[in-house]
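With one protein chain removed, the remaining protein chains of the complex are shown where they sit.
For chain A:
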């Protein structure tokens, strides 16, 4: 589905990504983990074509992200910070993106109804709280039932009910065979969602493996314990995985 080969990117002297090679497949829910500044956002933005790779290649369904922009109709992206024009109403935001993606006519409005955004249609984006704006971003990402979801900190700022609703939706899509890429610092939110973990540190891909493998290698059950264990005894676990 998404194939990343020898991807490198640096900003000035700072190397954000160093020779990344990953092959992500359908049906996987991959959680991108790593400390701040480890290159998670750069990796996501490279896939979206927002960051131009220095070296290497990214293909989605065999289509290179470099020249052709049409591959983006396969992707639903939920940004970390949802910042919209002040005077645009919720309805206008949805209408705008719908008109930009005319190739899809079957809209998945489950989240819009779940978050009850359809009742707030005439509210301007300026008047919304941060959490409601986050709900708009989430609904937009799921609106076109794309085959790839890229969710950057999806549950940050959501109340527990909405957060649960979004997690259920993510699970549903994963079971439908979609590829889901999530970054989150709230590991407990990824519990039960993530099937694979990509761990980045200082722009290096430390490991990319299934959650079950990691659980077996560390002897821990909970995701946050697994990751804590790996961060403490990194080299030893890395050997076991390989």
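Methods note: a contact is a pair of C-beta atoms (placed from the backbone, for glycine too) under 8 Å apart; a residue touches a chain by one contact, two chains touch by 3 or more; residues count from 1.
Here, contacts and distances are computed from a predicted model.
Colleague: Mind telling me which option in "Ferritin", "Cu-processing system permease protein", "1,2-phenylacetyl-CoA epoxidase subunit A" or "Thioredoxin domain-containing protein" is what UniProt lists for the chain we can't see?
Modeller: Looking only at the record, the undisplayed chain corresponds to "Cu-processing system permease protein".
Colleague: Give the residue, chosen from A:18, A:101, A:123 or A:225, that touches the chain omitted from the document.
Modeller: A:101
Colleague: Identify the residues of chain A touching the omitted chain, counting contacts across the whole complex.
Modeller: With respect to the unshown chain, the touching residues of chain A are 11, 45, 48-52, 69-73, 75, 77, 79, 81-88, 92, 95-97, 99-101, 103, 137, 140.
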